[in-house]
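Encoded as structure tokens, the structure appears first; notes follow it.
Just one protein chain is left out here, and the rest sit where they should.
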Amino acid sequence: MPSPAGYAVAIAQAALALLLAPGLVGLIRLFKARLQNRRGAPVWQPYLELRKLFAKEVVVSTNASWLFRAAPFVVFTSTVAVAFLVPVLAVPSPFDAVGDLLVVVYLLLLGTFFLALAGLDPGSAFGGMGSSREMTVAALSEPTVALAIFALALGAGSTNLGQIVARTMADPASAVSPGYLLAFGALFVVTLAENGRLPVDNPATHLELTMIHEAMILEYSGRYLALIEWAAWLKVLLFFSLLGNLFVPWGVATALTPASLGWAFATLIAKLAVLGVVLAVFETRVAKLRLFRVPELLAVSFVLAVLAITVSFLVR
Amino acid sequence: MDSAFGQLAVLGSSLVLMCGLTLLWRRGSSAHIAAFAAQSVALAATAALIAVFTGSRELWLVAVAFLGLKGVLMPILLSRMDRRLGGPRELEPYVNTATSLVIGGLLVVLAYIVTRPVLEVSRLPTRSGMPLAMGLIFVSLFVIISRKKALTQVIGFLALENGIALLAMLGTYGIPFIVEMGVFLDALMGFLVMQIVIYRIQETFESIDVEQLNRLSQ
Amino acid sequence: MTSAALPVWMVTSYLAGALAACLFPRGRLARWLTATGAVIGGASALALAGAELMRSSLGGGQEAFHIVDPLSAVFLAVVGAIAIPAALYGVGYTRAWEGRRSLRMPGAMLNLFLLSMSLVTLADGIFWFVFFWEGMAISSYLLVMTEADEPGTVRAGNWYLGMTQFGLGFILAAFFLLLPPDGSGDFTALAMHAQTLSPGLRSLVFILALIGFGSKAGLVPLHVWLPSAHPAAPSHVSALMSGVMIKLGVYGVLLFGLRLLGGGPAWWGGLVLVLGAVSALLGVLYALMEHDLKRLLAYHSIENIGIIFIGVGAGMMFLGYGLPALAVLGFVGGLYHTINHACFKGLLFLGAGSVLHATGTRNMEEMGGLIKRMPRTSLFFLVGAAAISALPPLNGFVSEWVVFQALLGGSAIPQREVAVLMPIAVAMLALASGLAAACFVKAFGITFLGIARSHEAREAHEAPVTMQVAMGALALGCVALGAVASAMVPALGRVVAGLAGMPPAPATAVGWSLGLRLSAPGAVGQISSLGILLGLVLLLAAIPVALWLFRASRALRVSDTWGCGRIAQTPRMQYTATAFAEPLRRIFAALYRPTEDVSIDFHPESRYFVQSIAYHARIVPWFERYLYDPVIDRVTAWAGGVRAIQSGSLHAYLTYLVAALVILLGLLLLWGG
Partner (left out) sequence: MRLTYLALVGAPLAAALAAALVRPYHRGVGVAGALLATLSLAAALRLTGQVLAGAAPTWGPSDMMRVDALSALLAVCVAFVAALASWLGPGIGRDEHYTPAQARRFRIFSGLFAFTMLIAVTANNVAIMWVAVEATTIASALLIPLHVSKASVEASWKYILIGSVGIALAFVGTVLGYFDYVHLAGERESALNWTSLIAAAPSMHPRVMALSFVFIVIGYGTKAGLAPMHTWLPDAHGEAPAPLSAMMSGVLLAVALYAIIRWKVVVDLTVGPELPDRLLLVLGLASLAVAALSLVGQRQYKRLLAYSSIEHTGLMCVGLGLGPLGVFAALLHLVNHAVVKGMMFLLSGRILDRYRTTEMGEISGLLRTMPVTGGLFAAGMLALAGLPPFGIFFSKFLLVRAGFATGHAWLMAIVLALLLAAVVAMLTQINGMLYGARPDGVRAGETRRWGLVPLALCAVLLVALGFGGFGSLQTLLDRAAEIASR
């Protein structure tokens, strides 16, 4: 039975995720800058950006409706809700019973859905273009995600995140099983696609013809943009946590002692940093794909996921 | 006595059938009418023959009716029709004469096959004529199918009726009189209606070439 | 009122509604009387079904209902639940017809349609089942033909009735092959007799039933009538057809698969599953290419029927492999999605109807900006769109989640080569739901957001109150049905309990709790839809509070949309529905085989100035072109041959006669010697 302390830790880890997210993105940017022989902005630059955006006035298009104003809140809400479900520091979380991995995926889709609608609302050509592309990519990555979930659930006997983590920790050998590795690969590609990273989308460009995510939010400014950006950063962190904690769960606290929580925090930071480096290296190495080559990339991840399933069946 | 009766009955039936085959052989309308008249007379004679041997009074009446109606009245009406319609001799039939006659022969053979169960059942002396009557039925059907002029088709139809009447007489010494009268009435009325329609055809089409009657299709 | 009187009430009020419509062909009173009959009838149906479902879930037998069993009660409840808002909606919707067309036929047929659908679920024997099945077909056909002046309606009606008759043949064959020697058409007698039949014959019956009912449900490739017939009907009828009528196809398959045949080999389920998965994917892919709002919704009905059949098929497979607890999960998923789809598809069709009512067009390319003219309609439509896109915490998500869980349980299937089918179904289901979300971003975004693309859209007006109430009720239903998942799933579990060897009390597998916890072998998942709902609401409320606490700026300025420096923004600068779907059209080009015509009208002075561009994009209608057209062509060719019999030649005719005589004489020799 979850204790009040359990709830406190669960809420705290959501808050932690929220607080760490800009830092993670700042870290990635820094890594990338260094890899590109630039000095780059400091790690805390995203926090400054947020502060600035929250202080600025909002400019809203004459054509925009209430949906345009509501969307940032929905996007932010759905992403934060996911933060409550994803094991960042400790398992089992009392919120584990509220939603499983499927809920996580569809809550993120909820955010994307509203963001895409908001892109269409001001009636600009860019917004529509961004929405169209964003939904295309989101839709095409769904099967991969579902199969990856299947592969994980097959091993753990559950779709609930706490269960999966617990099972992997109880049986460390399963983490290096080919099924898990393939599923990890698949999910990594999905992470790139869902978060608008290279080679699917370039978060740093505003070049009209190649934008996906940025085109969609082009009309946003001020606190709305802050919410959306923050949510997007949080999403990166959550995907990293998923990748880190589902496949390499060591360090995740199973008891709510300060020591284990502290160790969990430390490993989390390490995992995020490692993944950040991997992402930075990856993004530096690859060029952005043409939009119509993106499905091929997603097809690759789908094949990885199918292989993961098949392998899981074979070794069952 | 029975054997003589039987042989005479077969003779009569053969005559009736021969007249039917004549329809296949000859071309002209008047020849057809004459053949039909002869056939009817032969049929009446066969009826009289059966009446003699069985002593049936009703069959006498039937013989007289045949003679009067089909031997005399209908040929006259047919001739009048032929004169009024005019037109050429029978057009080239769908099947030429030689083939027609061969087919006629085959039809008679078919009639023998078909009537085999009937012959097995019957004990009447006249039974051996029945295949011939059935043969006439088939031959008449063939006449109707293969000849083009409406008049010839009518004659073929009348020959068909003769065949049926012959079959009934040979097989059962005639059907009950009241029914026979009904059949006669029908035959006469049917003939008259056909005549009317043929005149209508002539009025509307200005020809009685049945080949022209193909406006209605599909 | 005792519940024994409910069926009488139901039939009487529907008939009274029909009669009222016949007596009063016009006027406000007529519209209200018609609707009242349908509403009371629907309420009685709902009460009747509710009484049965309560009885079965309480497990007691205090009242003897012989005419309803739990399975049919579910479908009866769906009929009643959608009938009420649809009828209410009709009051406002048909006002536009006043003076243009008589309300007699639509009003009477609406009530008879509802009556037939209700009684189909209550029928307990072949004759009345088929009678009302066909009654349902004919009344809905006449409703489809209401607006026969619109282009395409007659063609849609022809397809509809033709496919109905096609399906009927298979249904009749399936029923009659089960006919016991004493000729009794009672379902109980059929079920008894079915146990004595050979496996081959039972499979034949099942396949016949699947084809027959699948054609009604709109399973690919028997779906061709659906995208044209549903949109052609008046919108509240479209809601009923898409929301309710096609579900009776699901009922038919369950009736045969579970009740009459009592389950069968696993490949039956596999077949259903594969057809379901293909329907789900193709339905949504064709929906994406559709810019007629109601046709788009109709294609989504095919998709959702596919999802329902995925659940049902999985259930039947598990049953075949002797995994009853998982089987329950599959059927529950299917049934739950049946109910949910009725709710949100009803809502969406009513919403589309309001748009049609306001703008007079179903073409999305002529809409836009309606959210400002029709705020409530657009809110309701948004709820429906989110529900059908399986977004939590709405009902569409919850039932798809149950179907997902059932499929995850597929790993328990002993045969590995078969078990691999399940992940493939999972992937197809996931792709379908992702594409559905894309499609509804398009549908909602292009229709309601942005700037009006036509004069009609600019002048659009909000729907009358009755229509709003109807939509609002269904929107609430979408939220509520999602929130009460933890009660719905066990209740539906009891519905299929005891059928075809499933455990009589699946409560052990699926328990009551605020959260929904599934613990079948191979699949354990747990969610709390209510928790998600409350959590989202709390967080949503918390954010503005937090912004206020942290003193974020509250300044807001309204300005033009950024237009690359161009000053005046016109509607033509917006993304269109065609453009929105273009990436997917290219990606799935292998399926669509798109062809496009671009005709550019240049300025006479210079080719660098374009006066107008006309762009037509077409996709290959595979099923029409490669399945139905060849059959139709073949039959037409045969018909040409047969018509040649009637050549006009008398001699030929007489020859046929004689030939027939000779042939029969020959047959006589052959058969009788």
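Points worth noting:
Residue numbering begins at 1 within each chain, and the chains themselves are lettered A, B and C in the order written.
One rule holds in what follows: contacts are C-beta pairs under 8 Å (C-beta built on N, C-alpha and C of every residue); 3 or more make two chains touch, one makes a residue touch a chain.
Predicted model, so just to flag it, every value in this text is computed and none were measured.
Among the chains on display, the ones the left-out chain touches in the entire complex are B, C. Listed residues C:Leu172, C:Val278, C:Leu534 or C:Leu591: the one in touch with the omitted chain is C:Leu172. Considering C:Met54, C:Val420 or C:Leu650, the position touching the chain not shown turns out to be C:Leu650 (whole complex).
Although one chain is not drawn, its touching partners on subunit B can still be listed: residues 114, 117-118, 120-123, 137, 141, 144, 150, 153, 157, 160-161, 164, 167-168, 171-173, 175-176, 178-179, 182-183, 185-186, 189-190, 193-194, 196-198, 200-201, 203-205, 213-216, 218.
Residues of subunit C that touch the chain left out of the display are 126-127, 130-132, 134-135, 137-138, 145, 148-149, 153-154, 157-158, 161-162, 165-166, 169, 172-173, 176-177, 179, 183, 185, 635-636, 638-643, 645-646, 650, 652-654, 656-657, 659-661, 664-665, 667-668, 671-673.
By definition in this document, only the chains that are shown with their structure count from here on.
Taken as a graph of touching chains, this assembly forms an open line, each chain in contact only with its neighbours along the path. Farthest from subunit A, judged by the mean position of CA atoms in each chain, is B. One inter-chain figure worth recording: subunit A and subunit B are separated by 100 Å, centre to centre, where each centre is the mean of the chain's CA atoms. Centre-to-centre separation between subunit B and subunit C, using Cα means, comes to 69 Å. Chain contact summary for the complex, subunit C toward subunit A: residues 368-369, 371-372, 375, 382, 386, 389-392, 397, 401, 404-405, 408, 411, 416, 419-420, 423, 426-431, 433-435, 437-438, 440-442, 444-446, 449-451, 515, 517, 522-528, 531-532, 535-536, 539-540, 543-544, 547, 550, 552-553, 555-563, 569, 571, 573-576, 579-584, 586-587. For subunit A in complex with subunit C, the touching residues are 54-67, 73-74, 76-78, 80-81, 84, 95-100, 102-103, 106-107, 109-110, 112-113, 116-117, 119-129, 131-133, 135-136, 138-147, 150, 153-154, 157-160, 163, 218-219, 222-223, 226-227, 291-292, 295, 302, 305-306, 309-310, 313-314, 316. Against subunit C, in their complex, subunit B makes its touches with residues 94, 110, 113-114, 141-142, 144-146, 148, 210-211, 213-218.
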